[in-house]
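The structure is given below, and queries will be raised subsequently.
One protein chain is absent from this view; the other protein chains keep their places.
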Amino acid sequence: MALLEVKALNAGYGRFHILFDLDFKVEKQEILIIVGPNGSGKSTTLKAIFGIAKVYSGNIIYNEKDITRLPPHAKARIGLAYLPQTDNVFAELTVEENLRMAGYTLPPALVEERVEKVLESFPFLKSKLKDKAKSLSGGQRQLLAMAMTLIREPDLIMFDEPTAGLAPIAAKEVVEKIIWLRDELGKTIILVEQNAKLGLEIGDNALLLVSGRIAFYGKAQELLENKDLGRLYLGLAK
Amino acid sequence: MEFLIFSDTWLILLIAYIITTISLNLEAGYTGIPNFGKAVFVFMGAWAAQGIGIRLAAWIVEKQDPALAQEALEFLKNHLGQDYPSLVAAAADTDANRIVANQYIYPFLQDHPMIVAMLFIAIVLIAVGLAAIMGLIASYAALRLREEYLAILLLSFSELMVMVIFRQTESLNGGPKGLWAVKFAADNRVFAIIFGLVVVVLVYLYAEKLAHSPMGRAMRAVRDDEIAAGVYGRDVAGIRLKVIIVSSIIASLAGLVYIEANLAAQSLSFDRVYWTFFPWAFLILGGMANNKGAVLGVIVFMVLRRMIDYGLPQLAAGHSALIQMAAAYLSNILVGIIILLVLYFRPQGILPEKPSKTLDFGEILKQEEA
Partner (left out) sequence: MVEIIPSGVFLMSAIAYAAALGLLSMGLSLTYVTTRVANFAHATIGMLGAIVMLFLIDRVYYEGASYQLFIVGPLLSFVVAGVFAMIMYLLVMKPLQDKGNDVIGLMIATFAIDIILLNILSFLLNAMTGKHLPKLYGVNIGPWDPTIQCCGLELKASNFVLPIAAVLLTLIFHLFLTKTKFGVAMRATIENPNLAAVMGVNTNLVYTVSWFVSGALAGVAGSLIAFSLKDTSPNSSALIIVSVFAGSIVGGLTSIYWGLVGGFIVGLAEKLLTSIINALYNGYFAPALGLPEIAIINYEKVMSLGLVIIVLLFAPQGLAGVDWSKLKQKILRR
C-alpha cells in the first residue's frame, strides 16, 4: 500500500497554473527522486503536497486518507515533513528557538528529549543554541534545517535540494544521512535533487518534470540509463 | 418613483466626483500609484477660487473702482466697527468676507463680463499651478516609497493640510469657516454644471486617448512590474511624475467645479471620507484601469446613495425620532457595506480592465516598433 498517492494534480500560485495532471505514488520506505530543469515545478510539487501552493484539482492521498484540503499545519501533525529549498530556518530566532519551533506539535517533555537527540547527531549546534540563526553559515543553516525536519520524527519527509550550495563533502554527508533515514529508521522520502546523477543513484523511483508535466516516471536506474532524457534535461551526457 | 428626483446639488457632486475618479483612475488604476490623499488635490481647486481668487477679485475692484472699494471699507467700519487697510484684507477676513463678496465683489463682477472672463482664466490657471506644485511634492514621495507607505503618507499629508494647516490658519482660507469664492455668473449653479460638464467631457476624452496611447501602455507596464518596465527602458520615474501631476491638475478642476456650485465651503468639507474614500469606492465599484468603469462606478454609486438618502427618511417618516435618526447614519453605513461586498464579490469591479491589454513586455515592444 502506497504511503502517498498523488492523483491528477493541478496546482500553482493564484492564477499561475504551474503543475498539470501529475500522477505518482510513493511506497513506504522508498526514496522518490524528483528531477527536472530549473522552473519545471519541482518545488511547486512539494509545496502543493504540503498545501502551501494552491491545488486546483486532483487528490493527495496519505495513509489511505484524502488530505488534499487539509491545511499545512494539520499535515504536519499527521507525519508529513517538508524541508524547503530556501528560507528554511527562522533567521530572527535563536537556534534553540528554531529547534523548539520544529517540535511545535509535540508535547513539551518530548521536545526536550528530541532536541537532545538531534543535538547528538548535529553536535556543532550545541555551542550555538543562543545565537540567532542568521549568524550561521549557509551550510550550517542547511544542517540546522535538516535537524529541524527530523525533530518531529515524521514518516514522510520531503527534501527540496538539501545539498544545494554545500561543499561536496558536506553534500555527501547529507545524502548519506538521507539513505540512513530510509534504511535505519524506515522513513519514506521524496527528494528533489539538483545533482541528477547523485540523486538517481540513491533513488528507488524517479520523476522527471518538464514544464510542470511528467516526462518520465519509473525506476531511477532506468532514467539514469536513458541517454535521450538524460542529455536533454539533466545534463547527463557523457 | 419619488426618490429618483435628483437635485442640482446631487448633479454637481456627481460631476465633481466623476472628474476626481477619472483622475484617481489614471494614478491608481493605470499606473498603480495608490493616492490616498486625493482630498488635498481637489481642495487646491477650491482654494484657488476661495482664499486666492477672492483676494484677486478684491484687488481688481480696488484698481478698477476705487470708489466702490472705499465705500465697502466704510460700510465695514460702520457695521463691523473694523478698520481694514484694504479691500483685499477685508475680503480675506472671516468677519468681512461674506459682506465684501456678496455686496461688493459679486455685483461688480456682474457688471464687468470681460474681467470675469479673465478672472476665470486666471483662477483656472492658479488651480492648475497649485495642483501641479502639490503633485510635484507628492511625486517626490511616490518615486521613493513602497505602495503602502505612500498611501499612508499621502493620507496624512492630505489630512494635515486640510484639517490642520488650512483649518487653523485663518489667513489662508478663512480658517474653519472657509471664505466665499469668486462667483463667475449670476446663476453660479448653472455655470458650475456647464463648466463641470465641459471638464468631464474633455477629461474623459483625454483619459481614453491616454489609455490607448503608448504612454498608457507604459503606465500599465510600470504598474504591473516596475522593475521589468525599467529593464525594458521605460522611464519609470518620469512616467509616475507625469501621471501624478496631470491627475492632480484634473482633481483640482473637480474642486473648482464644486466650490463654484456652493461658493462657500469649509476646508473640512474636503476630508478623507468624501474626497478620498468615496472616489476610491467609486473606482473599485466601477472597475480599475477602465475609464468607462470609473464613470459608471460614480453614477451607480451616486444613484444608489441618492436612493438611500432619499428613500430611508421617507420610510422612516412618521416613525419615532429614533428611527429617523438611524436613517441618517444608515446611509453612511450602507456605503461602507457596499464597498466591502464589492471587494468580496467583485474585486475587479463592474467593468473590469480588458485583459487583452496586459501584454508581456516583449509583445509591447514589438507592437511599438511596428
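Should a chain be cited, it is by its letter among A and B, assigned in written order, with residues numbered from 1 in that chain.
Going forward, a residue touches a chain if its C-beta (ideal position, glycine included) is under 8 Å from a C-beta of that chain, and two chains touch if they have at least 3 such contacts.
In this text the structure is predicted, and so the values were computed from the model without any measurement.
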Identified contact with the non-displayed chain, of B:141, B:185 or B:236: B:141
Option from B:70, B:110 or B:168 whose C-beta touches the chain left out: B:168
Chain not shown, touching residues in chain B: 28, 34, 36, 141, 144-145, 147-149, 151-153, 155-157, 159-160, 163-165, 168, 271, 273, 277, 280-281, 284, 322, 325-326, 329-330, 332-333, 335-337, 339-340, 343-344, 347
Touching residues on chain A - with respect to the absent chain: 14, 50-52, 71-73, 76-77, 81-82, 84, 87-93, 97, 100-102, 104-105, 108, 148, 152
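Keep in mind that, in the parts below, only the chains that are shown with their structure count from here on.
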Whole-Å separation of chain centres (CA-atom averages), chain A against chain B: 56
